[in-house]
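Yeah, one chain of the complex is gone here, protein chain that is, but the others are all in their spots.
Think of it as A and B in the order they're written, each chain with its own count starting at 1.
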Amino acid sequence: MAKQYRSIGEEVWKNKVEKVNAELFIFTYGSLVVQLIKDYEDYHSVNKQLDKLGYNIGVRLIDDILSRTNLEKCKDMRETAEVISKIGFRMFLNIAPSVSAWSADSKEFSLILDDNPLNDFCELPPRAVQGGLWYSNVLCGVVRGALEMVGLLVKVEFVRDVVRGDEVSEIRVRLEKVLDEEVPVGDD
Amino acid sequence: MAIHSVFIINKAGGLIYNRDYSTNIAKLSSNEALILAGTFHGIHALASRISPVSRSEGGKDTGIQTIDTANFRIHCYQTATGIKFIAVTDPSYMQLSDVLARMYGLYSDYALKNPFHNLEMPVRSELFDTKLQQLIQSS
């Protein structure tokens, strides 16, 4: 199954998406974060804003993924995690984070980003590290927004990041609730 | 032309787009179109619940895919995000899901990628109108 997702992801990346210059993208994101820091002067608020931005992106991107791939509905969270990594991240960032550290109830997992393009060129000043900035927090919002649109309410957060001096970058995803969106209003 | 009209319904059952592509079809007032969308949304949801197979498997059915009458056929394609793409065609059109899937592609490209487009709100985009028109004419 995982192999099939990998080839779908690569196919889409190669043939179906428009590419932009990576530096343009990275600088745009970098200056956005720095401007948010200047405007909010508080790293936790910046994290929150990045998450919101990501959410707004995610709720739109999910349809982009689905309309280009013709995916079946995922049976469980493990399948969902594979799709996020092999298709979602591949399609937009050309990376495929490894999925690991499943919780016993299979509702919680980690995405390990071996290479995060947003981090290129970035060196966090010490006060940003102390202040608790998660530089790539936008990604959490994207995952949260995208999954919400397919009826999965999740909690997504960074737990480790190489720009903060950690060994790897790790995003933790936890399934909180599955929405059943098909019940017509007033039916119950 | 064999595709008479197109409706797009958001996940709450609201009509977010409709266009007629032939003069043969009876004109619906905007109120009637809204009611049609809401009603279809409702029976689609119910239909997915009465499936005999889904109970045993614990999953859900896909809901209504086509409705046939003597003179026309309604095709429905529902995305995983709950948007329904509906087309009214001649009965000779057996399969329309690939066209509807391409419609989904246009929707994600020209409606969703416009930062000023609000999710769940009616699609107002000339580019989308034109692209959809081209798609309908070519199919």
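Rule of thumb we're sticking to: contacts are C-beta pairs under 8 Å (C-beta built on N, C-alpha and C of every residue); 3 or more make two chains touch, one makes a residue touch a chain.
Here is the rule we go by: contacts and distances are computed from a predicted model.
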Inset, instruction - Select, from "Large ribosomal subunit protein uL14m", "TRAPP subunit", "CDC45-like protein" or "NADH dehydrogenase [ubiquinone] iron-sulfur protein 1, mitochondrial", the UniProt-recorded name of the complex's unshown chain. - result: "TRAPP subunit"
Inset, instruction - Going by the touch rule at the top, give the shown chains the omitted chain contacts. - result: A
Legend entry - Of A:I8, A:A128, A:V156 or A:V173, the residue in touch with the unshown chain: A:A128
Legend entry - Missing-partner contacts on chain A, residue numbers: 27, 29-31, 33-34, 121-125, 128
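Note that in this section only the chains that are shown with their structure count from here on.
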Inset, instruction - Can you check how far apart chain A and chain B are, centre to centre, with Cα atoms defining each centre and the answer in Å? - result: 30
Legend entry - Residue ranges of chain B in contact with chain A within the complex: 11-13, 41-42, 45-46, 48-49, 60, 63, 79-83, 101, 104-105, 107-109, 112-113, 119
Legend entry - chain B-touching residues of chain A, taken from the complex the two chains share: 59-60, 62-64, 66-68, 70-71, 73, 149-151, 181-185, 187
